[in-house]
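I'd like to ask some things about the structure below.
For this view, one protein chain was removed and the others were kept in their places.
We just call them A and B in the order they show up, numbering each chain from 1.
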Amino acid sequence: MTTRRQVIQGAAALSAVSIAPGLRAQDKPVRIGYAMARTGPWTGGAQVSQEPNYLLWAEQMNAAGGLDVKGVRRRIELISSDDRSDVETCVRTYEKLMGSDKVDLVLPPWGSNANFAVAPLANRFGYPFLAPTALSRRLVEMKLPYFFLLLQQPQPMTQALVDMFKANGVKTMACIYVDDLFGLENYAALKVALQGSGIQLVEDKSYPGGVKDLSPVLRSIKDKNPDAFVGFTYPPDTILASKQAKEVGFNPKFFYASVGTAFQLYRNVMTPAGAEGVLGMGSWNAKTSPGAKAYFDAHTQKFGGKEPDRWASGHCWAGLEILTNAVRQVGLDRKAIRDYVANTTHKTIIGEVKFTGSENTATPGTVSQWQNGEFEVVWPPKLATAKLNSNKPVWK
Amino acid sequence: MSFSAWLELLASGLITGGIYALVALGLNLQYGLMRILNIAHGEFLMVGAYLTWMVQTQFGLSPLWMIPLSFALLMLLGLAIHWLCFRRLTATSPNLDVFEARGLMVAFGLMFLIQNAVSAIWGGELRGYDYMTDPVAMGGAQFAANKLLVFFMALLFSLALMVLLRKTLLGKGVRALMQSPAGAQLVGINTRTLHPLMFGIGLGLSGLAGCLLSMAYTISPAMGEPYTVTALIVITLGGFGSMGGALAGGLLLGVIEAIGMHFTNPSLKALLSYVVFIGVLLFRPKGLFAK
Partner (left out) sequence: MNSRNLLWRDLLVLFGLSGWALALPAHASEFAVSMALTCLMYVALSSSWGFFCGTSRYLSLATSAFFGIGAYTTAVMLGELSWFGVIALGAGLATLVAVVMGLAVLHLRGTYFAVLTFGMAELIRHAISYFEKSVSGTVGRVLATVPEMGTIYHTVLLLAVLAVALSIGLRRTRFGLALLGIGGDEQRAQTLGVNTRLVKVAGFAFTAAIAGGVGAAMAVRWTYIDPHTAFNPFIGFQTVLIALIGGAMTVWGPLIAAIVFSVLAETLRLQAPQIYMMTLGILLILCVLYLPGGLASLRWQTFKAWWQDSRSWWKARRYEWSGDKARDKRKARENRIVGL
């Protein structure tokens, strides 16, 4: 009996010793904190575009031995909690992470509202923030030195859209936009971009988020027969508008719906044939670079077939790449990380990223299109992964 | 605007109104007949939608099978909930006002419970599927097949309920119960089985509505609340307890919204609905169609 126990203890000690060399190299883990929406209205976006990337990144880093901190590999420890899609909870969580827990780094939450609330906080505590799902000119205008927006802002995105339309001979356009900051800013930017473009806006209507029926609006737009339809919409409304456009028989040459078209969900709900030719906000896919393909495959494999979305997910991963490089170069000194992020041109899976102030000005505005079951970048030509199909087929 | 365009607008309003009416039927049964204001109504609708989605994506079963199935499943759930929660309330409440208030609070609790249970089981992401979305041409206009199905079902069930309440013995018993619970018991109507049955049917109807709606819209755990509000508005317009009123109220609301959206802005739609709602509650609390 005693001998058996001794044997087991000896075996346990041996196995512990055999992995000890790996343990020895890790010392203290790098503590990285964040709050993410796991319940509530923001969950859909957060669980597609952001949190899976954080988890994948931590897993990949730890599999390679840990995060490279100026040559020393240290394990990543993610400290996360649910923010319940509530701004107050978000603020409180980050106060705890940065103020009491004093984590080494923080990752941003999902959405413009939460980032608005947390950005001044991050600034006050001196933690650099690379936000992939925040979109607003006003965030840029706040001029917070520790806050960086990875996503293209409304002005370049709408300018790219208008340029693409101009190059393809579009003369008339109709627009619907959701009744909140995202919709309003994009609509305002669109109006500015349309000045002097020769494209006439024949109808523009705003609608409240969560609307259940857009068919009267779509029917009246159909009567005006515009060449292009532009919707600044959120995923549920994007899908609703697409389905109802099919229902009323509205088949413009160009159908653009901003958020949600980049999601795998869109292809699932509309079917690949139904999604064919639809345009939307997207800036990358697996063909953009070898790194992008590696990321795409790793993501799909880890999450059992769940693909990253073709817009914010890529920018989220790019932000993590930037953070990784920063920590490798300058260690965990947050001011130094901030300076590195602000002053370097970064090479990431979506191309070059460079910040002017808070805004990423190196990634141009882009437009993507569903072609044969894949969301290809079709504009600008230098970033395109496929050629634009300028005649959208009838809805299937 | 041309005549056919008008017709198309009205038709689309009527179809949306049919959806509203279907959603409101279950709540009407529960509040109008049993004075239980089930503000968790939308959550049960959401459960029906999720069950249909799950069955469709995992087993490939057509949602048409789920129409009777979701009705049956949610009816059973309704029977269970009534037995667990509302039976005791009937026994312990001193008067109707207190019963109503307590029923409302229990429904409140159910709302939190169901919504988060679903979120815990299926996650918070958006889901959806494609079914019967091909447009069907009628006259000069076209409408999605699944919306037409919902409209047809709405008409069918409202009429069925109206016939049930007016012609059958069961219906007469229910109406007697509505007028006077004590008197109904005195003439031998078995309230102990009638109450849970009506509650169960109400919940079954909301599950059925959810099943049909999942064909046309994306689903998420938070989708229930707007439907509860719509159902409340419709039963207020039509008068509590009146099935025909609910149908008429729903259709009217749909048409008002469609016309409003066309001539002004969809953003005003919500404002309009609430103004109508509050107006009716203040000035005609018995409903627009009461004698």
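Note that a residue touches a chain if its C-beta (ideal position, glycine included) is under 8 Å from a C-beta of that chain, and two chains touch if they have at least 3 such contacts.
Model, not experiment: these values are computed from the prediction.
Student: Could you tell me which shown chains are touched by the chain that is not displayed?
Tutor: A, B
Student: Looking at the full complex, which residue from B:Ser119, B:Thr133, B:Asn146 or B:Ser206 touches the chain that isn't shown here?
Tutor: Of the candidates B:Ser119, B:Thr133, B:Asn146 or B:Ser206, B:Ser119 is in touch with the missing chain.
Student: Of the residues listed, B:Ala11, B:Cys85, B:Met132 or B:Leu288, which one is in contact with the missing chain?
Tutor: Touches the omitted chain: B:Cys85.
Student: Which residue from A:Pro120, A:Gly291 or A:Pro364 sits in contact with the chain not drawn here?
Tutor: In the complete complex, the chain left out is touched by residue A:Pro120.
Student: Among A:Val69, A:Leu184, A:Leu201 or A:Ala362, exactly one should touch the missing chain; which is it?
Tutor: Final answer for the missing-chain contact: A:Leu184.
Student: Go through subunit A and note every residue touching the omitted chain.
Tutor: Here the touching residues of subunit A are 38-39, 81-82, 84, 86-89, 91-92, 95-96, 99-100, 112-113, 116-117, 119-120, 138, 142, 179-181, 184, 206, 208.
Student: Give me the subunit B residues in contact with the hidden chain, please.
Tutor: Subunit B touches the chain not shown through residues 37, 85, 88-89, 97-98, 100-102, 104-106, 108-117, 119-120, 229, 232, 236, 267-268, 270-271, 274-275, 277-278, 281-282, 285.
What we mean here is this: only the chains that are shown with their structure count from here on.
Student: Could you work out how far the Cα centre of subunit A sits from that of subunit B, in whole Å?
Tutor: The computed centroid separation for subunit A versus subunit B comes out at 37 Å.
Student: Mind pulling up the subunit B residues that touch subunit A in the complex?
Tutor: For subunit B paired with subunit A, touching residues are 5, 8-9, 12-13, 16, 19, 116, 119, 123-130, 133, 135, 141-144, 147, 216-218, 220-222, 226, 257-258, 261-262, 265-267, 269-270.
Student: Considering the complex alone, what residue numbers of subunit A touch subunit B?
Tutor: Result: residues 37-41, 43-44, 47-48, 179, 205-208, 210-217, 219-220, 223, 235-236, 239-240, 243-244, 246-249, 265, 268-271, 274 of subunit A touch subunit B.
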